[in-house]
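Removed from the display is one protein chain of the complex; every other protein chain stays in position.
A and B label the chains in the order they appear, each numbered from 1.
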Amino acid sequence: MAGDRSQEAKAPVLEVRNLRVSYTTAAGPLRAVNGVSFYLWPGERLGLVGESGSGKTTTALSLMRLMQDTTVVEGGEVLLDGVDLLKLSEEEMRQARFAKISLIPQGAMNSLNPMMKVGEQLRDTIRAHQPKGNSKATIDARIQQVLESVELRLNVMDSYPHELSGGMKQRVCIAMSILLNPKVIIADEPTSALDVVVQRQVMETLRRVQVALGAAVILVGHDMGLMAQFVDRIGVMYGGKLVEVGPVRGIFKDPLHPYTQLLIKSLPNLDMKDVFRGIPGLTPSLLTPPPGCMFHPRCPQVIQRCSVDIPKFVEIKPERWAACHLCEGGRQ
Amino acid sequence: MNSATLPGTTLTNLKATIGGTFRRIIAFFQENHMFTFGVLLLLALFLFGAIGSLWISPKKADMGANPLNLSPSAEYPLGTDGLGRDMLAVMVIGIPNTFKIGFLAGAVGVLIGTLIGLFAGYYRGFADTLFSSFADVMLVIPTLAILITISAYVRVVTVEIMAVIVGLLSWPLPARVIRSQTLSLRERLFVEVSRLSGANDFEIIVLQILPNLTAYLAASFVGAVSAGILASVGLEVLGLGPQTVPTIGRTLFYAFKYSALFRGMWWWWGPPVFTLATIFTGLFQMSISLDKYANPRLKSAGRG
Partner (left out) sequence: MRGLDLRYFVRRIGMFFLVIFAAASFNFLIPRLAPGNPIGAINSRMSQASAGIENGQAMFEAYRKRFGLDDPIYIQYAKYMWNTLRFDFGESLSAYPAEVWEIVRPAIGWSISLIGVSVLITFAMGITVGAMLAWKGTPKLVRAFLPITMIGGVLPYYLLAMLLLYLFAFTTKLLPMSGAYDSGIPRELSGPYIISVLRHAILPALSIILTSVGTWALTMRGLIVNTIGEDYMLLAEAKGLPKRRILWWYSVRNAIPPQLTHLAIALGYVVSGAILVEIVFSYPGLGYQLYMAIVNSDYTVIQGITLILAVSVGLSVLIIDLIYPRLDPRVTYVAESSG
């Protein structure tokens, strides 16, 4: 699909360098995102997969600086078109949200304000970003445009969220996310609450509007089957770190990291249509992370070095990145 | 299935639950300074009444037992009122009476409320509809209005009758809280397990559901005591309380009636106002910390 386009000429639209985010807990700081680096080409679809607690959602939300009181970005850079979002002022960041980087949230069912008509919630998104000169007619014209593009009738504008189905609500969220022509859309498990049929339809809609807009998408999720169908590249997260990044085909055919290998193996059939079922062992405690590689306590191919040195995240082959001593060894 | 072992098991469970509850209560005191502070305030007032009664003759609280309208002095530390009563003696006798009404009323209210709440929440159906509607109606009618009507007819009231009347009308709020908690508890796994292992409704309610309501019961009790004192003092201020013994509210009634405020006799209305302020501050501190305990979402403002 999109994997073989020539990317050398272009610069990445988003580049994340060594992002570190931690939660303050009663027991001490909890490093939820621990040195994550990746890039995203314009118009590309990147999937972030991992178990719950792997830091994928925290990573995604940190890109927009959407954080709880207890969350601290400890370091790193989030370069969007060369501008470090982490260095923007509060007001500049607010302006950037949805205008440059937007979000399709996880809880589709509850993400719209139940007390406000859908149209008003779309309007206030535009008004928050544009000077007051815009007339209601201009704003509504734009809203009608995006609603049509997600195949919703215009009368949803006068509906309250509870009057819409789950799929319709998620379409409203998609429409909202493209309202201001952002460069990057983060879709955080956008279909997790929907049934399978609606899931496919919503994903199709998302793909269509994304292609039409030329925006890049980061799809966060744990459904490998959905990933395989939707994204160009996959990033696998484990214990707050990216352990492997590569094109979908490569990841599925020839996973480099032992964790990715287990992930692929645990898929029930070759159609890759099921959610992965997990891997023996416990997810690591992020409060007291194991020394060396985060995965070594569960790794079937563990070697001496794994419990001592932290493996570096390096490009093993063209376009294939991984953090594992075995792969490094294989290359040398 | 060996049914003989089952009651033993539930009994052990109950002991463990009670032990756990006790430890939780100790921990609660240590963690909640506000609660401890509230308890200490009430304790101080209670001790004032208890110790004071050892020193001061109750006769001095009778009308005409002392000179009239004296401002505080060495002999009468809180002065005397316009009816010749020693204000210190009035307070020493009045404070325990006010506490007695409040606690009795709170106990009656919570007892009735808990029974109704448990019954309606556990059995649901028609009984629930009936009780809930009745409780809703009772919540809307201003309790003081009913109390006034009752007290207006039942003029000769003792401290105990007063407490029971107030308590009989203060059950709707506890009933509501207990009912909604029972509704959710009865669907829990441990209740289901105990039902499947042959426990009857009574055992389930007493051994499984009730121990889990401790926090709500405590919060309801403090609330009911607070409401009980509020209502009874309100009635006393109207002149409708117990007629023969001094209470804090009745002291205020006389202060109003004989215009203590306009005559500048601050020692007449001051002590009851101060006492009531202390009582309500104490109860307020307690109920605030219990609210937090029963409703943990208030504590952390984090995003789920």
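We take it that a residue touches a chain if its C-beta (ideal position, glycine included) is under 8 Å from a C-beta of that chain, and two chains touch if they have at least 3 such contacts.
Only a predicted model underlies this, so the values are computations on that prediction, with no experimental measurement involved.
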| item | value |
| --- | --- |
| Touching partners, among the displayed chains, of the absent chain | A, B |
| Residue in contact with the excluded chain [from B:123, B:258 or B:284] | B:284 |
| Among B:27, B:154 or B:193, the residue in touch with the chain that has been omitted | B:154 |
| Candidates A:129, A:249 or A:305 - the one touching the absent chain | A:129 |
| Touch with the omitted chain, as defined above, among A:111, A:191, A:210 or A:260 | A:111 |
| On chain B, residues whose C-beta touches the chain left out of the figure | 133, 136-146, 148-150, 152-154, 230-231, 233-234, 237-240, 256, 261-262, 264, 266, 269, 273, 276-277, 280-281, 284, 288, 295, 297-298, 301-304 |
| Positions on chain A where the hidden chain makes contact | 61, 64, 66, 69, 94-99, 102-103, 105-107, 109-116, 124-125, 128-129, 160, 162, 173, 176 |
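The definition used in the following text is that only the chains that are shown with their structure count from here on.
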| item | value |
| --- | --- |
| Distance from chain B to chain A - Cα centre to Cα centre, in angstrom | 54 |
